[in-house]
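These notes concern the structure reproduced below.
What you see is the complex with one protein chain gone and the rest in place.
Chain lettering (A, B, C and D) follows the sequence in which the chains are written, and residue indices restart at 1 in each chain.
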Amino acid sequence: MSSQNIINPSTSKPTGLKAGYNPSLGPIQLPSSYQSQIASKSRNIYDHSVFRRTPEVNLSSLSFLFSAMIEQTQQTSKGVQQLEAKLNSYGYGVGNKFLELITLREGKSAKRETRIVEVLQFIHSQVWKTLFGRPADGLEKSQDSEDEYMIIDNLPLMSQFISVPKDFNQLNVNAFTAGIIEGILDSAYFQANVSAHTMAADGYPLRTVFLIKFDHGVLEREAIRFSR
Amino acid sequence: MGYSIGIRLIEDFLAKTGTGRCVSFKETAEVISKIGFKIFLNIIPTITNWTSDGKTFSLIIEENPLAEFVELPDDGKSNKELWYSNVLVGVLKGALEMVQLDVDVFFVSDVLRGDATTELRLKLNKILKDEIPAGED
Amino acid sequence: MKELNPFILHSSLDIVEDIQWKTSQLYLKTIDNFYGYYISGFLTSGNIKFLLIHETKNEESIRQFFNDLNDLYVKVLLNPFYKVNDAITSPVFDLKVKGFAKKYL
Amino acid sequence: MESYLSISNLPFFLDRGITIDNLVEQKQSNVASKKTSIDCKRLVTCAFSPQITVTSSANADNLASDFGFHSFFQLLKPFGDHIQHKFQIKDSQLVSRTADDFSVRFTRPLSDLLSIQEAEIKERNKVQLFNQHSFELLLGEYIQAINPHLRNAQKANDIRLQSTLKSSMYIKFFTKLLSSSLLTSFESLNHPVASFIVISADDPYDEARRLLIEFKSTKVPDFMNIEDILPLFIIVYDEVKETDQQKAFQLKDHIKKQLFTDAFTLGISTNKEAKSQLLSPPVLSSIDEELQNTHLTSIGNPTLPVSTITSIYQVLKDVIQRKLIPFMEKKIATWDDQVITPRKSLTGRFFSVSKKYFGKNPQNNNEQSSNYNIERGSYGFGAVESLTRKLADWSFMLRDYRYAYTSYELAKKDFLSDKAWAHLASCQEMAAISLLMGATNITSKIKNDTIDPLVDSSNYTFLSRCGLKTYALRSILIVSELFCTLRDGWTSAPAALKWVQKAIDDKSVGKIGRSLLLERMSYINSIYMSSQAKIILSKKAQDNEKENEEDKDKEEYEPIFNEQKIVKENMGTIGFTNNRKAALWNLLAAKDWDPVSQPLQVQICLNSTEDTYGGKIFAERDSSLYQRLLTVSQKHVRD
Partner (left out) sequence: MTIYSLYIINKAGGLIYQNDVNPGLSRLTANEYLVLAGTLHGVFAIASKLTPTALKVSTPSSISGVHNSATSSITSSSIGGGTNSSNNINSNSTILSNYSKGALNVVSNSNTSGLRSVDTKFFSIHIFQTLTGLKFLLVTSPNGLNSNDGINNTGSNVDLNKNSEFAESVLRRIYSIYSDYVMKNPFYSMDMPIRVDLFDQKVTELIKTLS
C-alpha cells in the first residue's frame, strides 16, 4: 500500500495516512481506491456471523490453557494476592466483551440491566449457562452489609481439576471467573469488586463463593432512581 | 507456554484415547490430525506436502478456532513478525517430545497475515531412542 | 455546523446517561435535538454508546442501522487485539459502517 | 460598602487595590454553585424596590459638592442599594415579618424624570428599557475594565477569582437590564413612592415651602397620582458648625407644624481630617446614568467621612421603618378596601362577569364600560385596574409575594378583556415573578399549569402585540434566573434553559449580550443536576479535599491494581448532571466571542471546558473547533 502517494488536503501531515478511523484525525473521506482495496481483501472477520454457534470447546483444552495461564502468572507474581489480582484482570477483559456477545445473541429480546438484583440474576443464570452450561447454584444477599451479594458455585468448571496447595494461603483460582463477573458488572455500570472464596460444603470441596461488593455509588443510584 | 501445555496434554491424550505407539511418522501425522486436533480443537487439519523422505509434512488448518474473529493490528509489524497461533507449535513440540519424537514445528503461512491458507509444518529430526522407556520392545 | 457535530453528540451523552435508567431497551430513539438536528442513540449492554446526528427522523431505518452496527461492534470486541474503549481503527470496520449508512440512512 | 450587590463593581475595587475576598465565590471544587443566580434574585428585590425621587435645594447641593458630588441625589444614590437593618413589615393579613435589609432606588426629581422621557412617552408605550447600542457600549467597557484582572487571575491560576470575575460579567448585564427608572403607564413599579426634599439647615422655611409646593404641583401624566407619593424633608446640617444642628431641629419643627410634612435631620461632617471611606458606585443606576457618570461627570474616588456614612444609613433606616413602610402598608390597606374586597364579594363577582359580558357588546359605548383609554394606552390613576396593579406592585416591593400574585391575577383579567396588551403582558410577567420570588421549590404542576402559560403569554404579548423587545427580554431573563435559584436544579433548570434559549433566539441583545447569554446557557447546564446528586457530589468534593491533605503524609505504595478496570466515579450521580452540555455551550460562547477583540474571553470559555474536553481525542485533534479556537485566541492574547 503506497500511502505516500495520497495527498490529503485537510491535514498538514502528508504521511501516515491510513485507511480506517484515526481518532486523532477524525473522519476523513478516503479516495475510493482505498475502499476497493479494503473490500478486495479476501478474508475479514466482519463477514463471520457471531451467531454461528462455535462447537463447544473441549474441557481438556480449556483446562490445560487455564492451567498454563495460572502457572505462568504465578511465576511472575509476588504473592497470592498479586496472583489473584492478575487472574482477576484476565477475566475482567473477558467479562467486558462477553456481556456484549451474550446480549447480541439474545437478538430481539436483548435488553440492558438497570437494577442491581436484575443484573445479578442475569449473571447467575444467563451468564453461567453460557459459560458453564448450567446456572450457578446460589445467589444470596449478604446479611452483614448492604452492598454485598454472593453468587455460589458448588463445582466451578474452570477449577475442577485444580488442587491448591496448603501453602497458597486461601488462593482461589476462580479469581479469573470473579474477574469475568467484575468485567460484566463494571461495563454494565454496576461498578463492583468481585472476589472468589473457597467455602467447602459437604460433598463440594471446591464450592466457591463469589463475593460481589458494589461501589457505594451504585447503591446511591438505585436509591435515587428507583425509590419512587 | 505451548510447550508446557504439550508435555502435560500428551498424558491426557494417551490416558483418554489409549493410543499406542505409532509404526510410522505417517501414522503419527494421522493421529495428530484425526485424533489430536479433533479432540482438543474439534477440527481435522488436512495432511499434505509430504517430503519425499517422509520426514516432513504440513497441516493445513481451515478453520482455526484460536483465530476466530482475530484481526491483526495494522501496525506494520504484526503482519511480518507475529504468528498468532504459535501456541500450537509449542503444544505439538512438547507433546511429541514426550513420546520421544524430536520434531521441528513451525508456521509457514497464516490467513491472519493475508495468506491464502494457514499452514503448520512438522519436520522429524530423530527418534530419541535412548529415551524410549525400557520394556517397550 | 459540521465542526460542532462531535461536540453536540458528546453533549448528548448527558441525556443518554439519564434516560438509560428509564428503559432497558438498547435503542433509545431520538434523545436530543440541537437547532433542528436530531440525535438518536443506541446503548449496548456494556454501555457503549452509538450516537447519530441527523436532519430527518426515521426511527425504523436508524434502528436497523444501529442493530447492524452492534453486530459489527461485537465482532470488533471478539478480536483479542482489541480492548474495550480502544479506538476502532480497522479499515474494514470503517468501510462496513459506511456501507450500513448507505444502506439505511 | 461591599454588599453582595457590589459584584458588578469588582473592577472598581480591584483597580483601587481593595480586597474583595468576601465577594469571591467560595465554591467547592467541581460542584457548580447557584450563587450568581441567588445574587440575581437579590438584584430583583432591589430593582423592584420603592423608587424615591430626590429634590434638593441649592444649599444642600453645595454641601454635597464639598465631597465632590454634583448633587445631593448623587451623594445619596449609592446608599439606597442595600440598607441593612431588621425592618418590620406587615403583610396583607397584618402579620408582621422581619426583613434583614431593604433597598430603595433614588432617582432624579420627578419633573426631571418626566421631561427626560416626555418625548418617548408621546410615542405611546413604544418605550424601551434600554438602547441596544448604549448597552453594548457599557458592557464592552466593563469587559475592558475587568480584562487586566482576569488576565492576572488566569496567570496566577486563581480559579475562584477567575470564575467570580467571569460571572460578574453576566451579573453586570443582568443588573443593567433591571436598572431602568422609566415611567410607564402599564406598570407602577417605577412610579415614585416617596419624594425626598433635601434642604440645608441654612435654608429658610420659605425655601422648604417653595420646594414642597413645586413638588405637589408637578404636572404628572394622568396615570399617576401625586397624592400617592409621600413627600419627606431631609434637613442636612454641617456637624462642624455648632449652631447648625439647632437650626435644623427648629426648621424641622416648623415644617411639621406648618406644612404637615415629616422631616428628618441629617448631620454631615465637613471635617476634612475625619476618617473617610470610599463609596462604591451605585449598582442600580441606569445604563445612561452609568455611561454619563463614567464619561462626563466622573467623580473619581468619592469618599465620605465614616461618621457621615453611618448617619446617612441611620436616617434612611428611620425614614424607611417609620414613614415609608407604614405609608405603603396603609395605602395597600386602603386600596384593598376600595377595590379588592368588593371584587371578591359576591356582587363584585357578578359585576365583573356582567362587565365582561356586556363589555363585548359592540352597541355599548366603550368608554362607559371600560376604564381603558385606547388612544393613550392607559388607565386613569383612579381606575380600579390602576389601583389593583399598584397594590400588587407595592405588595411586591414589601415582599408580600403571595398577595402580590393574587392581585396581579386579578388585574390580569381586566387587562385581557380591555385588550390592554402592555398592561396585560407586564401583569403576567409580574405574576410569574411573584410566584417564583416567594418560592424555594415549585411543583411541576404549578410550573406547567401556571408559570409557563403566564410567561409564554407575557412574552408573546410583549413581542408580538407591543413590540416591547426589551421588556420581553428582561422578563424572561428574570424568570430564568429565578428558576435557577429553586432548590432542585433538576426540575427547574430546563425552564431556565428554555427562556435563555428564547432570549438568544429572539435576537434582542447585541453581540456581547449574545455571548453572555451563551455562557449563561453553560452555567445553567452546570447547575442542571438533581438535588440528591448535588449532595453526593458536594460530599465527595469535601472528602477529596480531605483525602488530598491526608495523602501528602502517606508514603507511596505499590497497589495491586487491575489497570484495565473501567473506573467510574459517578455511579451514584450518573445522568444527573449536565456538564457536557455545559461544556458545549461554553464552546459555543467561545466561538461567539470575537477572537480578535476578545481573545481572553474566548480563552476563559475554553478553559472552563477543560475538565470535560481535556484529554478527549476528538476535542484535541488539530482540526477540531476546540483546538482551533484555542490556537486563534492564543495568538491574539497579548500580555
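As a convention for this text, a contact is a pair of C-beta atoms (placed from the backbone, for glycine too) under 8 Å apart; a residue touches a chain by one contact, two chains touch by 3 or more.
Fair warning: this is a prediction, and the values are worked out from it, not measured in the lab.
Considering the whole complex, the hidden chain is in touch with A, B. When the missing chain is restored to the complex, the residue among B:E11, B:E62, B:D75 or B:D104 that touches it is B:E11.
Here the missing chain is touched by one residue of A:Q29, A:T76 or A:S163, and it is A:S163. In the full complex, chain A makes contact with the omitted chain through residues 55-56, 58-60, 63-64, 66-71, 74, 161-165, 168, 173, 205. Looking at chain B, the residues touching the absent chain are 7-12, 14-27, 30-31, 34-35, 38-39, 42, 53-55, 98-100, 124, 127, 129, 131-137.
Going forward, only the chains that are shown with their structure count from here on.
Of the two interfaces, A-C and B-C, the higher number of touching C-beta pairs belongs to A-C.
Among the chains present, the centre nearest to the common Cα mean is that of C.
Chain D has its Cα centroid 57 Å from the Cα centroid of chain A.
Chain centres here are Cα means. That of chain A falls 30 Å from that of chain B. Contact with two or more other chains is made by residues 6, 20-21, 75, 78-79, 83-84, 87, 89-92 of chain C. Each of the following residues of chain B touches two or more other chains: 68-71, 74.
Pairwise, the chains that make contact are A-B, A-C, A-D, B-C, C-D.
Interface residues of chain C facing chain B in the complex, by the touch rule stated above, are 75, 78-82, 89-92. Residue ranges on chain C touching chain A, taken from their complex, read 6, 20-21, 24-26, 43-48, 70-75, 77-79, 83-84, 87-96, 98. Chain A makes touch with chain B in their complex at residues 18, 20, 41-45, 48, 50, 54-58, 60-61, 64-65, 67-68, 71-72.
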